[in-house]
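Every protein chain of the complex appears in place save one, which is left out.
Labels run A and B following the written order; every chain starts at residue 1.
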Amino acid sequence: MTKQRKWDNLATDTAERMAAADRFIGKGKEVQSGDVVALLEAVIRPGDRVNIEGNNQKQADFLADCLNQVDKGKVHDLHMVQSCVPLASHLDLFESGIAKKLDFAFGGPQAGRVAKFIREGKIELGAIHTYLELFGRYFLDLTPKVSLICAYEADREGNLYTGFNTEDTPVIVEATKFRQGIVIAQVNKIVDKIPRIDIPAGWIDAVVQSPKPFFIEPLFTRDPALITDPQILLAMLALKGVYAEYNVASMNHGIGFLTSAIELMLPTYGAELGLKGKCCTHMILNPHPTMIPAIEEGWVDTIHCFGGELGMEKYVAARPDVFFIGPDGTLRSNRAFAQTAGHYAVDMFIGGTLQIDPYGNSSTATANRVAGFGGAPNMGCDPKGRRHSTEAWLKCGQELPCMKDQIGAMPRGKRLVVQGIETFGEGRAPAFVEELDAWKLAKNANLELPPVMIYGDDVTHIITEEGIAYLCRCGDMETRSAAIRAVAGYTDIGLKAKPEETRRLRDAKIVRTPEDLGVDRNRASRDLLSAKSMQELVTWSGGLYEPPARFRNW
Amino acid sequence: MSNWSALQNRSFLESNARARAVGLVDEGSFTEFVGPFDRRTSPHLEVLGEAVEFDDGIVTGIGKIGKTPVFMISQEGRFIGGAVGEVGGAKMVGALKAARAFAEKIAKDFPKAKEEEKPIVVISFETGGVRLHEANAGLLAHAEVMDQFQRCRGIVPVVSVIGSKVGCFGGMGFVAAAADVVVMSEFGRLGLTGPEVIEQEMGKEEFDSADRGLVFRTTGGRHKYIMGDCNFLVDDTIAAFRKQLAELGKTPRAKFAEFRRIGSPELVEKQLKRVALAAEMQPKDARDVWAKAGNADPAALGNAPLDDFRKAVKRLTV
Partner (left out) sequence: MALNTIEFECKSAAPAALVGKPLHFGVVGSGDLEVLMEPKALKGAVAVKVVTPVSGFDELWRRVLATFVENSKLGDVSIEINDNNATPAVVMLRLRQALSEAAA
């Protein structure tokens, strides 16, 4: 007979903490906003793993502020495990010593401070993850003991409505609560009845109505008025040379102006190419306002969202055939599921980048900012576990000349990973470089790895104003680098391209210029945009889209 | 220059100075004065090492709409924010002088000329005012343009047209308001001190220049139309502006005095009443004034499509 072992240490620990917090928690788990600091001191112990909800959109900002006010004698050296650290308050925790270690996915506006704190030893960096990777670790070795989350409304029992901006909440709560952790929610309002229950009261330990509604950023709103002619040329190349070439049905679009231009050109140039019904039918996207014209024109069957987008609430609710709408009539976004679909199910990821090296590695890192990855690498990669076939995926895989060296004659597809970039960026900074700034960042911030958004072996296409490099048609590194040189324009890398080599690549359709593709550069003007202004988006939406004030010009 | 017909349905907001100048008059009728081939670049910018433009950011010339000769001045906001310097200012003054001389000649030589055969001046504003690089020369240009306006009064009407990205601010805000008629689109903005400067001087609490909704309902076409600072609020196409100008070309010249904001003791009296109203009301937002004008739901009015706005709106009568 072995010694009697105790199997509920976690629950006992939580019960002790909750007992200490009992006096702050009233009926319906409600805590007064003035008691939150004391509550946090009661339930958080030094060295705890703590999550503050917030990705690049909604933020549990009030709870983050409260955590900054705790007695450092009582609460210190926390290990923060959270998607993003975009608020100043997230980093202030490390300044004061309340927190010590950080595992995260995205830095946002605090990227410069993250790099500085790592260098100064104020942050002990665990790792920089992708969202799915971090979510995975919530259920493995980075489970939060205490999570500070964020919802629109709670009812009198503590049930939560996270609604349009459900985002990361389910993942955080499930990981925390089912390891007997503590979940504290800030809500904009406590009401008698919520539209639907997104998180059941039984998984919540305390609810506070925050003095101000949570901060939310309209991160995916791109004003069509700011789209430039070169971006439109790149969008034309993408539509003709990739969308039409592979009949790409499902995809994720990145956040930049190139993909906004593509979205706005579906009803114009895309329709002209006959892509309606073939391309962009299934998408994993936030509710991008620039998708409105294509949705209205009937291009899109399904859109599932990582998060919401400020101002799109009514429009999305009025298009339940397209979006994922609850029985209450409002959208439920869910980052974990959208990322899963983005990783496994879509045929293509297309987005912009900042730098590409001669091998095709692509990075948005700059020398002094730890911006992190967010979700892009999960979508901007070839999912090795994918087993279903689609036309675009299979065609891309079949083009890969080196596939047979790895798996013989076995047919296999490949995710299209497309990077669009002008050869020179702001201030004539070259986009093609011998060495990514990610190397310098790794050195400056003591990172183990240069943070590469998309590795060269995953990139299948690079689009510049010079044309498209079909890297998926390259059999070896030498050909890849030659194809990259051929579209690198007048950068130092591009100037190394040899005309006869480029000619051969063009003949082999590994490199295709606008002329090779039949794209008329002279048409690359804003006339191709189905909406040229925010107001035209509102008009397309029948008045349902309500742009945030900062995007209005009427 | 792009095909004239294609220009007609183009967004006025998106059109550059030359496209506006060409598109606002009849097809093929525009003749440019001191155009890019004359290469009159700013000597001041050159010395300062700043980029120059062959027309110094201002297009001037003459065209016609129907039978009406139109002297055209069009400012380019993408070139140094449309700021007016010495060369561009001189071009404005030159065009105004030419218009006045032409109007006087028509009156003298053709006393029976019909109203629609008499010239008008159209100024398409897109500017923040004085080009600071040229300091006094730019200021002087403003004064000279104002002076020409006074000389033109009763001889040739001057029409301000505002619907471009930069809006019309600074000293040129005074100039535009001093014209006989102001035509705007809802995307046009007219004011003196630009939003960023107000924020800088008065603080973000007083005026948040990043809140474009606030900026537009304080300086934009809809607000200016309610306030009477703008006489006509048209759609955002070159054709819509052109149509309004064609109407004005046929309007009896004597009637233009009624469109004005200033220029008579009665009009000054009216302006003073508005100042008194503002002092009395202490409005916290432009919407307060919209409500005062008799608009029951100002927020909905601001969001309504322009056609509905024009049908429903009540304008301030004080």
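Worth a mention:
Criterion: a residue touches a chain if its C-beta (ideal position, glycine included) is under 8 Å from a C-beta of that chain, and two chains touch if they have at least 3 such contacts.
None of these values were measured; they are calculated from a predicted model.
Residue B:50 is the one among B:50, B:104 or B:247 that touches the chain missing from this view. The chain that is not drawn here is touched, among residues A:19, A:477 or A:495, by A:495. Summarising the interface, chain A meets the missing chain with residues 229-230, 233, 422-425, 427-428, 464-465, 489-490, 495, 521-522, 524-525.
Residues of chain B that touch the chain left out of view are 1-3, 16-17, 35-37, 41, 45-54, 76, 78-79.
Here is the rule we use: only the chains that are shown with their structure count from here on.
Contact residues on chain B toward chain A in their complex (touch as defined above): 10-11, 13-14, 165, 186-187, 210-214, 216, 220-222, 302-303, 305.
Note for the complex: chain A touches chain B at residues 225, 526-527, 532-533, 535, 539, 543, 546, 549-554.
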